[in-house]
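Note that one protein chain of the assembly has been removed; the remaining protein chains are unaltered in position.
Going by the order they are written in, the chains are A, B and C; count residues from 1 in each one.
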Amino acid sequence: MSEERSYPTGIGTSSEDTIELLGVDLAADVLGQVTFGELAYWLATKRLPTAGQLRVFEAVLASLADHGYTPTAIAARMTYYSAPDSIQGAIAAGLLGGGSRFLGVTEDTGQFLAEAVTGLGDVTGYGEGEWDDVARELVAAARAEGRKIPGLGHPVHKQGDPRTPVMFRIAREEGVFGAHLALFEAIGRVHAEVLGRQLPLNGAGVAGACLVDAGLPVGLLRGFALLARTAGLIGHLAEEQENPVGPSIYAEVDRHARYVPPADETPTD
Amino acid sequence: MSEERSYPTGIGTSSEDTIELLGVDLAADVLGQVTFGELAYWLATKRLPTAGQLRVFEAVLASLADHGYTPTAIAARMTYYSAPDSIQGAIAAGLLGGGSRFLGVTEDTGQFLAEAVTGLGDVTGYGEGEWDDVARELVAAARAEGRKIPGLGHPVHKQGDPRTPVMFRIAREEGVFGAHLALFEAIGRVHAEVLGRQLPLNGAGVAGACLVDAGLPVGLLRGFALLARTAGLIGHLAEEQENPVGPSIYAEVDRHARYVPPADETPTD
Amino acid sequence: MSEERSYPTGIGTSSEDTIELLGVDLAADVLGQVTFGELAYWLATKRLPTAGQLRVFEAVLASLADHGYTPTAIAARMTYYSAPDSIQGAIAAGLLGGGSRFLGVTEDTGQFLAEAVTGLGDVTGYGEGEWDDVARELVAAARAEGRKIPGLGHPVHKQGDPRTPVMFRIAREEGVFGAHLALFEAIGRVHAEVLGRQLPLNGAGVAGACLVDAGLPVGLLRGFALLARTAGLIGHLAEEQENPVGPSIYAEVDRHARYVPPADETPTD
Partner (left out) sequence: MSEERSYPTGIGTSSEDTIELLGVDLAADVLGQVTFGELAYWLATKRLPTAGQLRVFEAVLASLADHGYTPTAIAARMTYYSAPDSIQGAIAAGLLGGGSRFLGVTEDTGQFLAEAVTGLGDVTGYGEGEWDDVARELVAAARAEGRKIPGLGHPVHKQGDPRTPVMFRIAREEGVFGAHLALFEAIGRVHAEVLGRQLPLNGAGVAGACLVDAGLPVGLLRGFALLARTAGLIGHLAEEQENPVGPSIYAEVDRHARYVPPADETPTD
């Protein structure tokens, strides 16, 4: 009975002679024939992407790979400085910043759009007008509840995130522009009517919309941001090996530490 | 003086209107035009790969992306089960197993070969005979000191790792077969003379040799194994979301726990 | 102007001659004079605990330190097996499971109670009757919204978690039994009236209530569960060094892997 236990997986198996990945022969059918982006898509979905889905997916990964000295890059560099024997630790430390604030917008936007689209039922034949109506309602509802629309606004690119129009164009070129991008674009058109000011659709948000329209699972969007970021973190660690800034950041913070005594308070008991 | 502080980087910068990555305009020159593999190579080396380097690099990433239920995959699935709210934590936990035992062979082999090749000086004109001589000396030296040759031997693929000949072929097709692959191949030819038994050149080892010959930095080889593994871990987490095995693994271990008192007096087994 | 930058902290500073921790001389006033539990409390709150607060705090830490082969312990052991060169990676992997499912109850319960208590205003003079009324309302509200009451119920200890009455007793003995424990205890008394079945107050939940009544910050309760668990993980790694189970768990899962092809579906485009 308990002998029948088994752990199902569709990813990898191997015997003495062969290694299978995703049900095909790794050596014969994968190596040299599938790009890394294709493989990442395949592993996540169990389907090979179309050429269009792949181009959009890889554009998304490129758009998320690195944003300079983000907190995650700083954390990775600090960790490498402190434990240079463990590159995995430095990358892991960098990825651990991939939460709500800096890397979560992609996921939040994709989930927000997916929920809205799912609620609509059949959207065949929707044109800009219909999407604008949906968007107006969403923005108004969010405003009424004091929620922000994910993917809207950017602290630096206030007049428009340069990635956004390019991602829309690529998705259109590749026939991957679906309901989620259409709705996101509509949010870009109509939100000012409701909110009273014009905000940019940011690149992390459009990345989320693209991933969903390109067929990636909504529950894993943060994972792709992390995959992209892993490549960026390797770039930061390569620099840290060549021309480190870790010691300078440490020195900067340590030397400018200022001791602050605890807030004067009466004993708590 | 301290005002002159600055943190140099060649990766990313942005202004209100533009985002630059690696010195070019991200939106205009990267998105939709560079594959993710190309970008990862570029970030690590500050050079775009040749078509041949890229194909070898992506074949290496594919060969390392997943090996089924490795300890790292199990750690990631356990962590996801325990903290499903933090995908970054599950991926980080998986990568943290990327150390000496399971993911370190790629790095160890690449470093071992790079050190040997560097010690040779000019190897132009080396043919199989010369490489065999070098390999014999290395294997004999390792044997004399009781060290293992990294990349040699495999617990499962005892008659030959199916990835190895394919990787050699791809590197040759692409003109990327250089000194490190030549030396690794020579080790495969001559080690039995010295050690008295035939061992396979394993796939993790050939991956290390390929990465060095494809121009990737020797100090970061483990990083590429981790990048590849990130894609594999996303595949595991996608399965865990659909059809989890985490609860079964936990139940299996928990139910078969056996309490063993401390070994104050008698041995524990 | 930017020269005035500074990074305030009340934790540690040092000069060539002295090291200060929390505003006192580490060597003269801390070493050998403060227990580790006391120090952990002090670091988190900037106050030394009273003797009663300390005893409750240390009882909580003991109650959370280890629960056998939890997913977090398995993740740590897998990671150690895979990367034995990096103990920090194994501990970090174990802690990363400290999320919503296995280690989050302490925090969730503490926050739930704190929110409820804060909403009550002055609770001086509340007796069991008043707390029962509050508890009835909370349980009814949670039921109406389909939410669970955190800290209520346990998959194994269905007739009562053995830790719970002991923690209540210790808190009473030490005069640390405050509003949060009183409300939690009341939930234990009245929930069956509302829910129609009797559930145990679990040990993780009572830990959360204790921490708040012992003066620890509500926003950091998960941190104390993680501190406790670090001690437990060190115990697991000590065992893994002496008498490892990592290889057995890996073998168990790997050997009972069962390949499952992707759900048969038509192409998505």
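Everything that follows uses one rule, which is that contacts are C-beta pairs under 8 Å (C-beta built on N, C-alpha and C of every residue); 3 or more make two chains touch, one makes a residue touch a chain.
Note that the structure is predicted; figures quoted are calculated from it, not measured.
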*For the full complex, which residue in C:Thr35, C:Thr118 or C:Gln198 touches the chain that was left out?*
C:Thr35
*Out of B:Gln88, B:Gln111, B:Asn202 or B:Thr230, point to the residue that touches the absent chain in the complete complex.*
B:Gln88
_Full-complex contact with the absent chain, from C:Leu48, C:Ala65 or C:Val260_ = C:Ala65
*Which residue among A:Gly98, A:Gly151, A:Pro200 or A:Gly232 touches the omitted chain?*
A:Gly98
_Absent-chain interface as seen on subunit B, which is shown_ = 5-10, 13, 20, 22-23, 46-47, 83, 85-86, 88-89, 92, 96, 253, 256-264, 268-269
*Please identify, in ascending order, the residues of subunit A that touch the omitted chain?*
2-3, 68-72, 74-75, 78-79, 81-86, 89-90, 92-93, 96-104, 242-243, 245-246, 249-250, 252-254, 257, 260
_Where the missing chain touches subunit C, by residue_ = 5, 7-19, 21, 25-28, 30-32, 34-37, 39-40, 43-46, 55, 57-59, 61-63, 65-69, 86-89, 91-93, 95-99, 103, 156-159, 162-163, 165-167, 170, 173, 203, 217, 219-220, 222-224, 226-228, 230-232, 234-239, 241, 243, 245, 248-249, 252
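Throughout what follows, only the chains that are shown with their structure count from here on.
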*Chain closest to the middle, measuring from C-alpha centroids that were averaged per chain*: A
_Can you tell me which chain lies farthest from subunit C, using the average of the Cα atoms as each chain's centre?_
B
*Determine whether subunit A and subunit B, two copies of the same sequence, contact each other through the same residue numbers or different ones, counting it as same when over half of the numbers at the interface appear on both sides.*
same
*Nearest 5 degrees is plenty: how much rotation brings the CA atoms of subunit A onto those of subunit C?*
180
_Averaging over Cα atoms per chain, report the distance between subunit B and subunit C in Å._
37
*Per the centroid of Cα atoms for each chain, what is the distance between subunit A and subunit C, given in Å?*
30
*From the C-alpha centre of subunit A to that of subunit B, how far is it in Å?*
24
*Please list all residues of subunit B that touch 2 or more other chains.*
68-69, 86, 89, 92-93, 96-99, 103, 243, 245, 249, 252
